[in-house]
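Right after this comes chain A.
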Amino acid sequence: MKYLLIGNSTAAIACIEAIRTLDKQGEITVLSKEEQFCYGRPTISYCLAGLTDREHMNYRPLDFYEKMGVSVHLGVSAESIDADKKQVKASDGKKYSYDKLLVSTGSRPFVPFAEGLDKVKNAFTFMSYDDMEALDKALSPEKEVVVIGAGLIGLKCVEGIFDRVKKVTVVDLATRVMPSVTEEESAAMIQSFLEKKGVEFVLGDCAASYTENSVTLKSGKTLSFDILVTAAGVRANTSLIADIGGKVNRGILVNTRQQTSIPDIYAAGDCTEGYDSSIGADRVLALMPNAYLQGKTAGLNMAGGDSEYKDAIPLNAVGFFGLHMLSAGVYEGEIIKVKDENKLKLLFVKDNVLKGFILINDFLRAGIYTSLVRGKTPLDGVDFDMLVEAPQLLAFPAEARAAKLSRRA
Partner candidate 1 sequence: MKRIYVNEQWCLGCHLCEYECMYANSGLDEMFKLKGKAGKDILPRIYVEGGEKSPIHFAVNCRHCSGTACVNGCIAGALTKNDDGMVVIDKDKCVGCFTCVLLCPFGAIMPAADGKAAQKCMLCTDNIKGEPNCVKYCPNNAIVYEERE
Partner candidate 2 sequence: MDTFIPAEYEVVRNPDLCIGCRVCERQCANGVHKYDKDLGKMIADSNKCVNCHRCVCLCPTHALKIVKSDDTYRLNANWSMQAMNEVYRQANTGGVLLSSMGNPNDYPVYFNKILVNASQVTNPPIDPLREPMETVVYLGKKDVEIKRDIQGKLVDTMTPQLKLTTPIMFSAMSYGSISYNAHASLARAAEELGIYYNTGEGGLHKDFYKYSKNTIVQVASGRFGVHEEYLNTAAAIEIKMGQGAKPGIGGHLPGAKISEDVSRTRMIPQGVDAISPAPHHDIYSIEDLRQLIYSIKEATAYKKPVIVKVAAVHNVAAIASGIARSGADIIAVDGFRGGTGAAPTRIRDNVGIPIELALAQVDQRLREEGIRDNVSILAAGSIHSSADVVKAIALGADACYIGTSALMALGCHLCRSCQTGNCNWGIATQKPELVKRLNPDIGYKRLVNMVRAWTHEIQEMMGGMGINSIEALKGNRLMLRGIGLNETELRVLGIKHAGE
């Protein structure tokens, strides 16, 4: 069996690990556009802040590919797929054949067009190690930075650079920070925390035009900068599949077995649009735990196993300067709120299940909440008052608790 994997990040690594649980012999080949040894992509902001370094960013030990019997081609990108011949044409001019193909091409930064953008010399995105390294070289204490995008990536970038530059201003069209994972109150709390640190925000506004060192916003406000970072969202890399007529929406469409619409081609990670159990429909869930489980599911199925990934939900853990926000699921239904000076707990309950939650600085044992969301556990079967107080296994019936503690659950 010949396995070919396009991409070398979380989904691909998970796929390799899964294949090897079932098939120790099959030939595995990885094509990686990036020249980097696999690394934890979200750790780039920590690297920028000096909290980790390249060596420690390795997602797996250096002997990983060797141990797994994988042939890796770094700096080689896939250009096209021939699904009939089961071949992939690559940038090194070679054709790689496969029996099973995984497309885990990830996503790319979305840079909204605005007039004059091409004149900005110090413009960066914040998606890869190379992006980070380029930005790193540009940073110095006297510089002012404008970050377009107050989403997860934008704010993590802010954290990474904040102590290394003079000033950071964040601009977002949305009226609150991290709009995809917050609601009003949690967003306000985070924004105010960051503002106290000294980060400036211009929300509900967007770039209308650029000069080399300034941006004029729709509102007419002008911000000058030495460095511009655009983190205004990402787009899934779907073209390899779209080009050969595979079904593509915002991401490559996959079923719960991670199969694309084309036989023997699987897809996993940020490039896909798959089933989100929290909304009961397909959507892009560009999240690391999701990428891993998709990759794992794909790998198992590619190697002849039978695996389905049916309980994907949104999950986010993000921290800035010691503030931590952990969240999961969707924010609909009745809100149970526990608020303290600098702590916030929001639980969203609907139809006798915990639909989602947001925890700021009060997140110990949050995984117990996550398991309720993911498992759609009926709340009348647990002591929910106890759970509101604090996530705890004591709130589960004795049998369920015993099953959990038996370490199999």
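By definition in this document, contacts are C-beta pairs under 8 Å (C-beta built on N, C-alpha and C of every residue); 3 or more make two chains touch, one makes a residue touch a chain; residues count from 1.
The candidates were selected such that all candidates are chains of the complex that A comes from, given by their letters.
Everything numeric here is computed off the predicted structure, so don't read it as measured data.
Any copy counted, the candidate of 1 or 2 that touches chain A in this complex is 1. Note for the complex: chain A touches candidate 1 at residues 14, 39-43, 46, 51-52, 56-60, 288-289, 292-293, 296, 315-319, 322, 324, 326, 328, 363-368, 370-371, 391-394, 398, 401-402, 404-409.
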